[in-house]
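Excluded from the complex is one protein chain; the other protein chains are retained at their positions.
Now for chain A:
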Amino acid sequence: MGHGTEFRAKTKAQYQYDRHHNAVHMRKQVVNFAIMIFLTFLAFTVVVADFSPFFIKPLILLLAGIQVVLQLYSFMHMDDKKGHHIGVIQLFVWTGALIAFTFFITFLTIIWW
């Protein structure tokens, strides 16, 4: 790879298209980043505000789940529909998540202390 790469000058239309595309992409990333900061802030707030643990624990776990999905889709390119083998990647990630969730549930329910 990399040996036979040809470099071609971009046409003006292509340049403008890329520029617009990048701007949209950048905006999306900034928005997602802001959402993630906000969710983190929420998590800290519920703890500082001294809510009941029965409320805090599930809420924080839920927020963590949302953060993971946001991370995967906005920053790790899983929303890129034209990516190579994106279907396979999604299948692997979600199967892994499903299996890990099973372990999580069983550890909560059938291991006793």
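As a working rule, a residue touches a chain if its C-beta (ideal position, glycine included) is under 8 Å from a C-beta of that chain, and two chains touch if they have at least 3 such contacts; residues count from 1.
Here, contacts and distances are computed from a predicted model.
**Student:** Tell me the UniProt name of the left-out chain, picking from "ATP phosphoribosyltransferase", "Cytochrome c oxidase subunit 1", "Ferredoxin reductase" or "Metal ABC transporter ATP-binding protein".
**Tutor:** UniProt lists the chain that is not shown as "Cytochrome c oxidase subunit 1".
**Student:** For chain A, enumerate the residues touching the unshown chain of the complex.
**Tutor:** Contact residues on chain A toward the absent chain are 1-3, 84-85, 88, 92, 95-96, 99, 102-103, 106-107, 109-111, 113.
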